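Have a look at this one.
Heads up, one of the protein chains got dropped from this complex, but the rest are sitting where they should.
Then we have chain A:
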Amino acid sequence: MAKRIDVSGLSAYYGNHLAIEDISMTVEPRSVTAFIGPSGCGKSTFLRTLNRMHEVTPGGRVEGKVMLDEENLYGAGVDPVAVRRTVGMVFQRPNPFPTMSIYDNVAAGLRLNGTAKRKKDLDTIVERSLVGANLWNEVKDRLNKPGAGLSGGQQQRLCIARAIAVEPDVLLMDEPCSALDPISTLAIEDLIGELKERFTIVIVTHNMQQAARVSDRTAFFNLAGVGQPGRLIELDETQRIFSNPSAQATEDYISGRFG
């Protein structure tokens, strides 16, 4: 069910502050697209516009079009809640619901959406999601224990399981490994490789090796200066971005000559 994302002329504001300006790009289905760029260049903001989470921030507003296959996410009458069920998200810091068990965390999306399921179906979905997130073997004996009792890396995989349990078409990941140690990072990177068979994945990362390892295509964002809006500099095959980028700024950034 993976879908293609087609962004055209997208700008995002915080109040009157223009955070990202005039971004157009295509994200291919069943692939991993990585966003890299310096802090404050609007990678995360842009990511959040892809499932209408940007407008949750007070003062957040968006201009432009985001086509998910044939549908414009910012079209008239589009329900942001429905959009978020189609485009899931994993955050920088693991954020399992502290009042819920491991099982309930994974089932949260289905339960809270009021999508009534029978216990047996729910069990199947929870197991499939945890297997999908490579966490099943570690937690299958303690599904009723609190989700917050897991280690950081396990919590992040729990959050991924929670996100894929609602069967989204697209999975957005906002620096999913930046709070994790190298071993947990490796586990999540392997997982991303598996998940791209089923989902369209967009990942924001500050780690360029990670972008090179996991992504098929890479987008480089930059900003002209402090207070200036972020822009998309280029989007290309990851190999080309890291070996022979077309923009000088990209080459400076990935070779560490930036700033």
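Everything that follows uses one rule, which is that contacts are C-beta pairs under 8 Å (C-beta built on N, C-alpha and C of every residue); 3 or more make two chains touch, one makes a residue touch a chain; residues count from 1.
In this text, contacts and distances are computed from a predicted model.
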Identity of the absent chain, which is to be given by its UniProt protein name, from "Phosphate transport system permease protein PstA", "Ferredoxin--NADP(+) reductase", "Lipoprotein" or "RNA polymerase sigma factor": "Phosphate transport system permease protein PstA"
Contact residue for the chain not shown (choose from A:75, A:98 or A:193): A:98
Touch with the omitted chain, as defined above, among A:25, A:78, A:148 or A:186: A:148
Sites on chain A contacted by the missing partner chain, in the whole complex: 51, 53, 56, 58, 81-86, 88-89, 91, 93, 95-99, 108-109, 111-114, 142, 145-146, 148-150, 159, 162-163, 166
